[in-house]
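Reading through the structure tokens given below for one structure.
The complex appears here minus one protein chain, its other protein chains still in place.
Lettered A and B in written order, each chain numbered from 1.
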Amino acid sequence: MKSNYSYTPSRLDAAIAQKLLVEIEAFNAEYCAVLDNGQVEQWPDFFCEDGLYRVTSRENVDLNLPVGLVYAEGRDMMHDRAVAIARTQMYAPRYMLHLVTNTRVIDQTPDGEIEAEANYLLLQTLVEGPTTLHLAGRYYDRFVRSEQRLLLKERQVIYDTSILANDLIFPV
Amino acid sequence: MKSNYSYTPSRLDAAIAQKLLVEIEAFNAEYCAVLDNGQVEQWPDFFCEDGLYRVTSRENVDLNLPVGLVYAEGRDMMHDRAVAIARTQMYAPRYMLHLVTNTRVIDQTPDGEIEAEANYLLLQTLVEGPTTLHLAGRYYDRFVRSEQRLLLKERQVIYDTSILANDLIFPV
Partner (left out) sequence: MKSNYSYTPSRLDAAIAQKLLVEIEAFNAEYCAVLDNGQVEQWPDFFCEDGLYRVTSRENVDLNLPVGLVYAEGRDMMHDRAVAIARTQMYAPRYMLHLVTNTRVIDQTPDGEIEAEANYLLLQTLVEGPTTLHLAGRYYDRFVRSEQRLLLKERQVIYDTSILANDLIFPV
């Protein structure tokens, strides 16, 4: 668990970091495409079996209050959450669009666990309404490799934006 | 022609996909630089001779109404359109800036045709005015290779944003 939003320089050899950077960019593009296309029930597949997903405001992180607004531990809990969302129609229809940039590969342990970050901007368009900056911040990730593929062992989503709690009903 | 905005997982070997990902990122950076710098008459050069350019709202795509607001088939038609824009001064001066992220390489056929996607955000700044979210959405692309270079066989621009028709007078 990251205790604050401080800068951690990359500790990896540059050539290795750059190879992983492109791989993680590809991973995040797949992850976001699933969410932006509304296939939320496929979202847990990007995590490993006991993966951790947490959403926290940057303010809470800075104050060392790590309790997040959203917390899911393990693919089963994520799946329950995802199905609940998919079957719920209490929110007005909207389009979501993720823009992920500034991918940084910080470290790789000898057993292949990768620490990485990326910035995201999540745009929301209400039907017949404007496109707005819905949420912006940073992913703090730990990846593991399973049968060649990357999987998230942990994704901590930090958001800068001041938001309402129900803005986070969908995974980010 | 894409019939809906559903998620298509990449069918390519990961190493090949990641090499193409960087190549397509470089292509899109060139494409957008030409547009953002106002060199619209060079825009058709990014397409192959019989290339297709189409702009459609996400709502229309979801409703299976594929008729786009803008349609150009072949470099000649694009060129006519581009020259018409370049010579028209009926709009207030503005700066455009593209941000393209989340590039995904989905497939490559044996003869080298590449299917790819990317998310875009187009910012507009009116002179003495604010910078606004002008258009946001996704490129659905088919690339072919001609003398080593990539060229667009088809670029379908989907936008999430609710817009006025004349917002699309410039290529996206």
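Everything that follows uses one rule, which is that contacts are C-beta pairs under 8 Å (C-beta built on N, C-alpha and C of every residue); 3 or more make two chains touch, one makes a residue touch a chain.
Not measured: the values here are computed from a predicted model.
J.: Specify the residue from the set B:Val22, B:Leu69, B:Ile85 or B:Ile163 that touches the hidden chain.
T.: B:Val22
J.: Kindly state which of the options A:Glu73, A:Asp107 or A:Asp160 is in contact with the chain not pictured.
T.: A:Asp160
J.: Could you pull out which residues of chain B are in touch with the chain that's been left out?
T.: 22-23, 25-26, 28-30, 32-34, 36-37, 39, 42, 95, 97-101, 121, 123, 125, 127-133, 148-149
J.: Given the full complex, what residues of chain A touch the hidden partner chain?
T.: 5-7, 9-10, 14, 17-18, 21-22, 58-59, 99, 101-105, 117, 119, 121, 133, 136-138, 160-162
To be clear about the criterion, only the chains that are shown with their structure count from here on.
J.: Per the centroid of Cα atoms for each chain, what is the distance between chain A and chain B, given in Å?
T.: It comes to 26 Å between the two C-alpha centres.
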